[in-house]
Each structure stands twice: as C-alpha cells, then as structure tokens.
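Only one protein chain is missing; all other protein chains are in place.
Let's look at chain A:
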Amino acid sequence: MRTAVLFVLVILLFISVTFGIMLGPVSVEPEVIWKIAFSNVPWLGDLIIPDWTKSQGHIIWDIRFPRVLLGAVVGMGLAVVGVAIQALVRNPLADPYILGVSSGASVGAVSVIIFGAFGFFGQYALSFTAFLGALFAVLFVLFTSRVGGRISNVRLVLAGIAVSMILSAVTSFMIMSAPQEEGIRAVMFWMMGSLAGAKWDYLFIPAITVVSGMMVLSFQSRSLNILLIGEKTAATLGIHIEWFRKFLILLTALITGVIVAVSGAIGFVGLMVPHVVRLIVGSDHRYVLPVSALCGAIFMVWADVCARLVVAPQELPIGIVTALCGGPFFIWLMRRRSYSFGEVN
C-alpha cells in the first residue's frame, strides 16, 4: 500500500510539473513541453525535430522549466527538513526555521538588497549572504544552547526563538533606516519568499543539496524513529545521541540555508506537509521522508502556479499563497479528532 502511495505521488509530481510549465500567459501543449525538454538533452536532443517557435522554446526552457523545478526542489527540501526538525526537537510545532535559519538569512539578504553590501559577489551576493546569515544564526543557536556540554531540547528551541527575535530586530532596524522605498518593497517580497527570477544556474546547488541531504536523512530513518520515542530509549538502543543531534542540526541548517538563499523564507510547507503525511502513512520515517518530499514538491509547484496567475501580470510572493492555502487546511486538520498532533491523551 505504501509503495502504491509513492508511485501515485511520483506520477502526480510529473503531472504537476507539466501543468506548472504549461500554465502561463503563453500557453503551450503538454507534449511540446517534453519535446523541448528532450531536445535539450545532449545526444538525445538531435532525434527530435523542432515544431515550436524560438520564443516558445526560450520561455519554456529558460524561464518556466527552471522556475517550476526550483519550486519542486524547494518544496521537497522544506518538507524533508520539517520532518527531521520535528523529530530532532520532538515538537510537532517545529518548522525548518525554528532554529533561526530564516531570520539569519534575512539579515544577510536585507543588507544586500537595501545597502548593496557584499557587492563583490556580483549576482550571487544575495544568495551567498543569505546562506551565510542562516548558517551563522544556527551555529550561534547551537553554541548558546550548550550548557555543560549537553544540548537539551527545550534550550535548543528557546535559543532558536531568542536568536530569531534578535535578528528580526536587526532586520527591522535596517528596513526602517532604508534610504529608498523600492528597497523596502523588494525586501518584503524576499522575506515572503518567491521563486521569481529562477535560472538554471540557480537550480544546480539547491537540487544537489536537497537530493543528497534527503538521501543522507533516509539512511538515518530508523534512528529518527527511535529519536521520536525519547532520548534515553534512543541511547539505550545504541544511538550516540549527542553526535546524532549535532549532525541533524547541521544537516538541516545546511539544507534550509541553501533553500532560503534562493527562494526566501517560504512558510508553512515545512510545518504542514509532515503532519499531513503522518496522517496518511503513520510516523515511520522510512515512508514519511520520501512521501513528504514528494508532497512538498507537488504542493510548492501548485502554490507557485497560483502566485503567478492569481494577480497576473503581477506576481504574489509565494509565502502569501502557502499561508493562505495552508492555514485553513491546517485548521481543518487540527479539528479532526483522530490526529493527535503529538498531544498526550
């Protein structure tokens, strides 16, 4: 049954990606999309006779493909990190940003957008500083939550909240002292999250990071299961707790940092998808991880379609879409009695 779920989701993802590329001001037939895709594959490409216009080819291959695929990668990564973080802190309210990643990235991004800092990184300045900010924030949280060489769950979460608050204050201060109005708008757009401006160049690093990160996490599925039961039990079943937690913190920070750097802090996906998935397949991480990855990708592709089309030719920040879809859905889920959200009854 679980294999069937995975199979259906892979097909759904394929269909979603096709639709995500099809839908837009310039409409294209689905088979043309994949013909264009194959024509860009080395060796294979020559077998396909082009029957599309040059501008179609450009829009599909250079603009829509990277954007939709980036959406899928970002959604996949956020969902997977959400699963891992919830197991790490044993808290159903945890999301990928709970350890300060997004607020750290914001400080970096805002300093680039408003003050043009780190100009020498050229077009990668924004992504690079956002990533640095994210990593710095998580390391800071990690060190402040260590007391006597041990990290407790509660301290970790509290340190994450405290560091997030401090860094948000820094961000707000920078926005207040911004010299120009457009800067503020750009910052708002970035902080809500957006996939606009995706290019093939931007896709490579996030895709590699998310896919390899997900594989590494899948190898640890059993350990994640046991971690959910409790630290003491995990230790007596043979897991080196301190090592494993540090590993999880750094791995999730790395994945989230890379994602936030390219797409901004897109909310709700990392919180919501893991819960929905547990509702369907239970808590076993051997299934929760792959199913979450696929659901996150599908959800993000459709959220981006909405972000592009609802107020076309303008665009909405995708964070508004995910929150508007995610919020009501979450309330519905929460009101179902059969799902406990980790509450003890």
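By definition in this document, a contact is a pair of C-beta atoms (placed from the backbone, for glycine too) under 8 Å apart; a residue touches a chain by one contact, two chains touch by 3 or more; residues count from 1.
Note that contacts and distances are computed from a predicted model.
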Absent chain [UniProt protein name; select from "Nitrate/sulfonate/bicarbonate ABC transporter ATPase", "Serine phosphatase RsbU, regulator of sigma subunit", "PQQ-dependent catabolism-associated beta-propeller protein" or "Iron complex transport system ATP-binding protein"]: "Iron complex transport system ATP-binding protein"
Candidate in contact with the missing chain, chosen from A:Lys54, A:Lys232 or A:Arg335: A:Lys232
Contact residue for the chain not shown (choose from A:Trp43, A:Phe120 or A:Phe219): A:Phe219
Residues belonging to chain A that touch the chain removed from view: 86-87, 90-92, 148, 219, 222-223, 225-226, 228-230, 232-233, 235-240, 278, 282-284, 340, 342, 344-345
